[in-house]
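Only one protein chain is missing from this complex, and each of the others stays in its spot.
First chain written, first letter: the chains are A, B and C, and each begins at residue 1.
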Amino acid sequence: MGKIVPIKTQRAEADKLAAAISEIDGVEAEVAERVSGTNPRPVVLGNSSPESWRTLAEKLHSEHGVDYCSMVTGVHWPEGDEDKKWEIVYHLMRTGIRNPPIEDGLVQPVIVDPSTVRGSGTPLELELHVYLPETRTPSVDSVQDIWVGADWNEKETWDLVGIDFDGHQGMRRVLQPHETPKGFHPLQKQHHLRYHDFQDMYDDSQGFMRKPADAGKIK
Amino acid sequence: MSYKANTGHPHATPNFRNLIIRPMWMTLKTALRTVPFIGKLRFLKNDYHGKPTVMVDQATMDRVGSEHPSAGQKFAPDRETSQVMPFVERPVTVMYPYERLEDLEPWLFVPGNYFGRIGIVWETCTACKLCIHACPNDCLHMTTEVRVNVLELSEDGDEWHGYGGELEEGGYAAREKEEYHDIAASFDLVNAHADAPQQYDFAEVIEISGDKATVRWSDGSGIETVDSTSLKPAEQDIVSGQIDLGRCMFCGLCAEACPFESFFMTNEYDGMSGFSREELWMDASRTRVLPAVHQERVDMELAKRAEKEKEKRARKAARAEA
Amino acid sequence: MIHMASGDWLNIVGWSESLTSWSMDNVHDILPSNDIDMQVTIPSTWAWPEPITMGPIFNLQQGFASIQPALESFMHATIMCTVVFTVMMLTMLAIPYIERKFIGRLMDRLGATTTMRSLWVGESGVTAGEWWKQLPFGMGIPIGWVVNLLNSYWGNSHELETVSRVNNRSYHGYWFLLPGFFQAFADFMKFATKEHIVPKNADKVVFETAPVIILATTIMVFAFVPFGPHIYAANPELSLLFMMAIFGVAPLGVFFAGWASNNKYTLIGGMRSAAQLTAYEIPLLITVLGVAVLSGSFNIIEIVDFQMGQNEGNVWNIFLLPLGAALFLITMIAEVERIPFDMPEAEAELVEGWWTEYGGIRWGLMFAAEYMRSYAACILFALFFLGGWEAPFQHTLAGLPIVGGTFETVFTVVPGLVWVLIKAWLLFAVFVWIRASLHRVRTDQILEFGWRYLLPLSVVNLVVATILRLEVWTGEPWDLWVPVALTLAALVLFVILAIDEDEEALEVQRRPYSTQAVVKASPGSHRD
Partner (left out) sequence: MAEMWISMGPQHPMTHGLWTLKVKVDGETVVDTEPDLGYIHRGVEKICEARDFTQITTYCDRLCYASANTWSHSYIYAAEDLLEVEVPERAEYIRLMAIEIQRIASHLMWLGAYGPDIGNLSVMVWCLREREMMMDLLQELGGSRMHYNFPRVGGVKRDLPHGFAQRARAKLKLFLNRIQEYEALFDESTVFLVRSQGVGYAKPEEMVNHGVTGPNLRAGGVNYDIRWAHPYSVYSELDWEPPVERSSIKGADCYDRYRVRVEEMRVSASLALQALDKMPGGADTHHEPGDPMILAKAPARAPEGTTGAHHFEDSRGESMFYIAGGGESRGKQPYRVSIRSPIFITIPFAAKCMIGYKVADIPAIMGSFDPCIGETDR
């Protein structure tokens, strides 16, 4: 039968990890259960204060072997309660991947047997929330140098949601055209989807009739 | 000639053997397979073109009948079925205007399964607008109007008397205008160059208590409590429906959302082209499906409504005795 | 200067020579033979003591006689050039046709198969009727059988009128034309009428001269390529050297085009063409040298005569120099930049390589030039290695006891040109076959491949050729064991190299145990 990581070992490892990172002040974590379709799977759900986020990230990377940053999500809660106006969700994973050993000039592939995986090798899923109070310029410490995978995630989050990352090298717009005006971040809730009525959607769907941005300027 | 040294790669080291022999032998075999009679030789291991397999299932056979063009055809998994050259290896391509895929492979176009043009049975549509809310791209547009159902106009003695609806809270009501009959009698629509005189004043029923009903007149003359016997129940009916096929992506959510079996995804895939987006605005006539096409489901739907009507009757009667 | 090559009735050179000399003699006779005195003498006066005589006395006929040989050779040369050019252009029309039909099959598409049908069965009911019935004494009956057979197999009538319509190339009535044949002409007309665009700050002079260089050198190659014993535009003593030299000039034009188009992609394309030149040019020349050494002459016609001559070599070079034939094929593919070696025009990264910026007639001519070069390469292979205009096993077949006679007449009736063309077209099919099955090599890889493998092998081939020529050849035709031994050795070597399994590599690439999928393929383990 297809072998998968047993839930028990994963839950045990998740509890251990949750306990470990709850010690850091400003961070509390617990193990939650996510069921998509048929299989339940344990997820380390934690939230950390913006100040202690950087230390948490470094500790996760160095001590707990969390080596993979899957996604960074920025959420804008304009009506949220006072200190939860902006939320950044880091989806991290512990994969336990090492470079395969090289014996007599040949690479020996690392074939992990899921059913007998133990200890720090068990793959784990983390979801860390960082909340920010109401500010014009929400920003969190960047983890670009810890997980390079987070680099373009942070660029995309800033580009679309407007959450800045201190210490991020080369922050630029990736998904939107480069000449998008400063401060325009579409996923913020004040921007609403406008259903183009039939007429103006087709008459000027590409916006040719609209005057160009530099109209009137001497070129 | 081993490249292992510089690529450090354990696998499939390039050597004379696979320099040109294997790829060229494979392309030559592919070419020989397309030659009419040589292609069937065994050493070419031709399980490629036209490998006969039973592909048509019984349900499709019954639906399609025996004189369907695909009846006498031998099928193959890789669609070697088109009949352009009966004896020579058949090309995979279907010569579209002259051959149609539903003739060659009928199981791909099972009526309910294939998402072609949207077909609507306008007769059973009750303007509930569920399909409009279901459409992700807002392609469905519908204009409705409040009307009195024809069943309300029956007097005692007519055989369909008593089947009309009842006043409900939140529904619509209509009261006949007094002077309507004499105006209508002298009204000559052809030369009058004016709208026909309105027969009813419509209103939304706010609440019904005993034989009194408080209604809000839709012509803005405010809320009034009226004797409910003078009110007739009214309902929203569809006037016209449009589908903007320029925006439609044929996802089928509207067909799923319609509770009244009046929305179907037909098998047609080629009648929907136009030179401008206005032409893709399909009105009722171009998206119509005749009830006869889905006769059994339309009948089932009408039976269900009649069933509901009968229960309402029974409940009213029970309440009348209590 | 050159002894009479093998007899062949299609002696266009002879006809043209006799035509020019006959016509020039007639002109000479027509001219007035008397002297025409145009002299004028001015009597002496006080200014100049002696009388001055001016003006020529000339004789038209003698004057013409003095320039007659030059005129004759000029007229002969022009006639032969036009004849060779038309022969080349007409026979080249088969090349794109072969490519279209054969590449379709190799790619498992059937290619335009409908053309076959309309040839035999006419179109949309409009056929020539049963014309064979008009032939006298019922001679046409067997033709009728054949046509009906083909009609039944690749029948054109189908119960669905619409389906038959698909197959009728002549639905609009011009049934008699060879369908698809005029596609080439239509394309050319389109190129000719397209606008000529020069990139903004391109190097205009070089941009214009590049296509000229490429096209001129390509056509000049055909000056020295003999289509038959007596069909050539020029036949200098060292025609092989001339031809090889001109063949190698086109990459220079490619480099110019790449540089002049002021486009980064074309620049890289041009650079690649120049780099690639160094890789294959030298092995190509050494291989051709090997052939020349073996045949003992630098004149292509003599090389072919050596291969087919009863009293000279009488063995095709392919059996004597199999390695040389393989090397020539590889280097020729690199020369004409076809698929395994078409980095200058690599679609994937360079979009269209060095001719991205060209359009209209220039692009059309350069595209035609590319096909001309491939065609020239095929003809050269036929001439050097497949015995030019000698039918396969010509003498042995002719020597057969009973049947020999008919073969004899066939070989005398059929001109040498036909055999050269058949061999060239078959070889172009091999080019297309290689194009359908191999990927494109990188530029540095062809340099490495050229210098590390082609060059040493071509030198080995040259050594083999010289040993054969000096030691083994005794003046009269090769005795049988020489070609047989060489070809057998080559075949055995090929089979050994082809079948040998690199055990160590096979063991090393043992599939990691995790992939237990149904049937695993890896080189060597998959007999097919």
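To be clear about the criterion, a contact is a pair of C-beta atoms (placed from the backbone, for glycine too) under 8 Å apart; a residue touches a chain by one contact, two chains touch by 3 or more.
Fair warning: this is a prediction, and the values are worked out from it, not measured in the lab.
Participant: Among the chains present, which touch the one that was left out?
Facilitator: A, B, C
Participant: Out of C:148, C:445 or C:466, which is the one that touches the chain we can't see?
Facilitator: Checking each option in C:148, C:445 or C:466, the one touching the absent chain turns out to be C:445.
Participant: Please give every residue of subunit C in contact with the chain that is not shown.
Facilitator: 103, 106-109, 264-265, 268, 271-272, 339-340, 342-343, 346-351, 436-445, 509, 512, 514-523, 526, 528
Participant: Please identify, in ascending order, the residues of subunit A that touch the omitted chain?
Facilitator: Contacting residues on subunit A, toward the hidden partner: 1-5, 34-39, 41, 43, 67-71, 73, 75, 89, 91, 93, 95, 97-100, 102, 105-112, 114, 123, 125, 127, 147-153, 156, 160, 173-177, 186-187, 191, 193.
Participant: Hey, which subunit B residues sit against the chain that's not shown?
Facilitator: For subunit B, the residues touching the absent chain are 3, 6-15, 18-20, 22-23, 25-27, 30, 47-48, 51, 53-60, 77-79, 92, 105, 107-108, 110, 113-115, 134-136, 249-253, 256, 265.
Just so we're on the same page, only the chains that are shown with their structure count from here on.
Participant: Sort the chain pairs by how many C-beta pairs are in contact and tell me the top one.
Facilitator: The chain pair with the largest number of C-beta contacts is B-C.
Participant: Subunit B to subunit C: how many Å between their CA centres?
Facilitator: Result: the chain centres lie 62 Å from each other.
Participant: For subunit B, what residues touch not just one other chain but two or more?
Facilitator: Residues 10 of subunit B each touch two or more of the other chains.
Participant: If you look at subunit C, which of its residues touch at least two other chains?
Facilitator: Residues 508.
Participant: Touching subunit C in the complex: which residues of subunit B?
Facilitator: Subunit B residues touching subunit C: 1-2, 4, 10-13, 15-18, 20-24, 26-28, 30-31, 33-36, 45, 48, 83-89, 91, 95, 97-99.
Participant: If you look only at subunit C, which of its residues touch subunit B in the complex?
Facilitator: 102, 105-110, 113, 153-155, 158, 160, 162-163, 165-167, 433-434, 436-438, 453, 497-502, 505, 508-509, 522-524, 528
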